[in-house]
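Missing here: one protein chain of the complex. Every other protein chain is in place.
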Amino acid sequence: MLDKTGIAKRIAKEIKDGSYVNLGIGIPTLVANYIPEGINVVLQSENGLLGMGPFPYEGEEDPDLINAGKQTITTLPGSSVFDSAMSFGMIRSQKVDLTILGAMEVSENGDIANWKIPGKMVKGMGGAMDLVASAKNIIVAMQHVNKAGESKLLPKCLLPLTGVKCVKKIVTELAVLEVKPEGGFKLLERAPGVSLDEIRKATAGKLIVEGEIPKMEF
Amino acid sequence: MLDKTGIAKRIAKEIKDGSYVNLGIGIPTLVANYIPEGINVVLQSENGLLGMGPFPYEGEEDPDLINAGKQTITTLPGSSVFDSAMSFGMIRSQKVDLTILGAMEVSENGDIANWKIPGKMVKGMGGAMDLVASAKNIIVAMQHVNKAGESKLLPKCLLPLTGVKCVKKIVTELAVLEVKPEGGFKLLERAPGVSLDEIRKATAGKLIVEGEIPKMEF
Amino acid sequence: MINKVVANAELAIKDIESGMTLMLGGFGLCGIPENCINALVKKDIKQLTCISNNAGVDDFGIGLMLQNRQIKKMISSYVGENAEFERQLFSGELEVELIPQGTLATRCLASGYGMPAIFTPAGVGTEVSEGKEVRNFNGKDYLMELAFEADFAIVKAWKGDSAGNLIYHSTARNFNPVMAMAGKVTIAEVEELVELGELDPDQIHTPGIFVHRIFQGKNYEKRIEQRTVRLI
Partner (left out) sequence: MINKVVANAELAIKDIESGMTLMLGGFGLCGIPENCINALVKKDIKQLTCISNNAGVDDFGIGLMLQNRQIKKMISSYVGENAEFERQLFSGELEVELIPQGTLATRCLASGYGMPAIFTPAGVGTEVSEGKEVRNFNGKDYLMELAFEADFAIVKAWKGDSAGNLIYHSTARNFNPVMAMAGKVTIAEVEELVELGELDPDQIHTPGIFVHRIFQGKNYEKRIEQRTVRLI
């Protein structure tokens, strides 16, 4: 079973050389730390930056330079800054190759719910609806089950949707799964020490298991 | 009767302090030379410049710095450069207060035709259709009659239109006329040495003459 | 050039009245018009509709206007980090319209660019699409979203000149340029008001034509919401 770092590490392997990537808040942010050497990736922050660098050294924080999670960050040689309209312009026109974000629920047809729990304070969707509506490739990083022990991989989302038929892949503490265009979570890899049965039990939606399922490699 | 310079001089009087103005090619370009002192005007050139300055001195021409007529120009302190999308953005959102342009025909309801003569080589509308469709105030600078001696102020335009119900005022070699919202060319001023009869004869559309018509002043 | 300079925030906002719609630039607390917000808080106006990506924190930014019960409605993409906001929302004192961040930015852009509506895929198939026209182009569904109208847009820039030209610094740019283009009246506060001619025409982010009033702000706090650092 993976911890958050493990999920981030596994997702980092999905990132292709020469791609522009938007990382959501939470586990996705950690992915930046595990991008393999030799892979050129440019991180897009939807508040208006391409080429997000690491956190600044203490004392070098610039309040004018933050990411979409409102964290102080740095730029890199080759970075560029732009306004919010252009930022979402490049997202909508699919110049951003990959979006990695968290979710509360994903359905077997790729719908995602990650912004609203009825009855609870709703903070808002931020840029998530724009990102999931446009990105060519969307990977969800999340726990396989929620705190109540219920599966988050469902036949149909129960929570209000963020986007429809958009999630391509899911990485959880238990498994890597592909969302099939025709519906269903196709099991690609098991986390170390996790049995097929555990994954089956934790997956409420249609799970597709074909042949031998390899263990995750890092 | 006015020459081109006279028309330009008379139009210059229409420009209000603190306004942004777009000048078309031909007589409108001359208007810039006669803006009264003490009047602050910013000239917009739709190829992407606010604050168009005078022509450069010989030897100081910059091929990268031209106006919409493709003439070499200069900038002024406070000028700004932007792309074509923003340029027409500010035109459409009516930030440009006044557009002055030439015309082949104007109808008594304010339609304008100035881009196409069927059967002749058509060079294109350039930015004229955008300008006339959006500007709050449009003044036409033109000759009252064409080379064949036919009136250019018509009940209805005969040539393909550039825009509809948009022209507010017309300054010709003979007169200053307001286009009434309900239709008709209201005569405001006569050019020096021009009789009412001459204006009547040269105006095919409905001419509205009320009371004494003053002579133009400069 | 046309001189847009006013003396201070109080004069810049003098004709903002109760019931009006304001756009306020900034992302989180980054690039917010601190001086104008403080002046608004001191002014006896209420029932405002505020279009702003976020709603500040309890004791800074738009949060101060919330504390002061000046806001009737917030139109934002994300409104966390604010206990008073939550209280007013649940008590029904405050109305909130949550919209996708890109939709927010583009509805401002549409206004500045004189486009009455835009099409975006954001929110298709979600509750955001309720009551909106859905239209298919090339096999993909889009929502038609209308341009935003605002009585005043209030933005913060780094440098500006008397002609109203603005340059922003780093990601404090965010929503400021698109809102600057969208206000019926646009007020810009800048950290530094420079001499006319000092700004390179090629580097101006917001041309002065969009800005109606400009002043040099003071005492910028520039509070950081999430101070994250790396170890040396």
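Think of it as A, B and C in the order they're written, each chain with its own count starting at 1.
Operating definition for what follows: a residue touches a chain if its C-beta (ideal position, glycine included) is under 8 Å from a C-beta of that chain, and two chains touch if they have at least 3 such contacts.
Keep in mind it's a predicted model, so treat the numbers as computed, not measured.
A.B. asks: For the full complex, can you list every visible chain touched by the one that's not shown?
C.D. replies: A, B, C
A.B. asks: From the listed residues C:17, C:127 or C:202, report the one that touches the chain absent from this view.
C.D. replies: C:202
A.B. asks: Have a look at B:161, B:179, B:199 or B:216 and name the one touching the chain we're not showing.
C.D. replies: B:161
A.B. asks: Of C:21, C:170, C:186 or C:206, which residue touches the hidden chain?
C.D. replies: Spelled out, the listed residue whose C-beta touches the missing chain is C:170.
A.B. asks: Using the document's contact rule, name the residues of chain C that touch the chain not shown here.
C.D. replies: These residues of chain C touch the chain that is not shown: 106, 113-121, 137-138, 140, 142, 146, 167-170, 173, 201-203.
A.B. asks: Mind listing the chain B residues that contact the chain we can't see here?
C.D. replies: Touching the missing chain: residues 45-49, 54-58, 60-73, 75, 81-85, 87-89, 91-92, 111, 121-130, 133-134, 160-165.
A.B. asks: Touching the hidden chain in the full complex, which residues of chain A are there? Just list them.
C.D. replies: 18-20, 40, 42, 44, 49-51, 75-82, 85-86, 88-96, 134
Operating definition for what follows: only the chains that are shown with their structure count from here on.
A.B. asks: Among the remaining chains, which ones contact both chain B and chain C?
C.D. replies: In this structure, no chain contacts chain C and also chain B.
A.B. asks: Using only alpha carbons, which chain's centroid is the nearest to the whole structure's centroid?
C.D. replies: C
A.B. asks: Return the distance between the CA-based centres of chain B and chain C, expressed in whole Å.
C.D. replies: The separation of the two C-alpha centroids amounts to 36 Å.
A.B. asks: Quick check: what residues of chain B touch more than one other chain, meaning two or more?
C.D. replies: none
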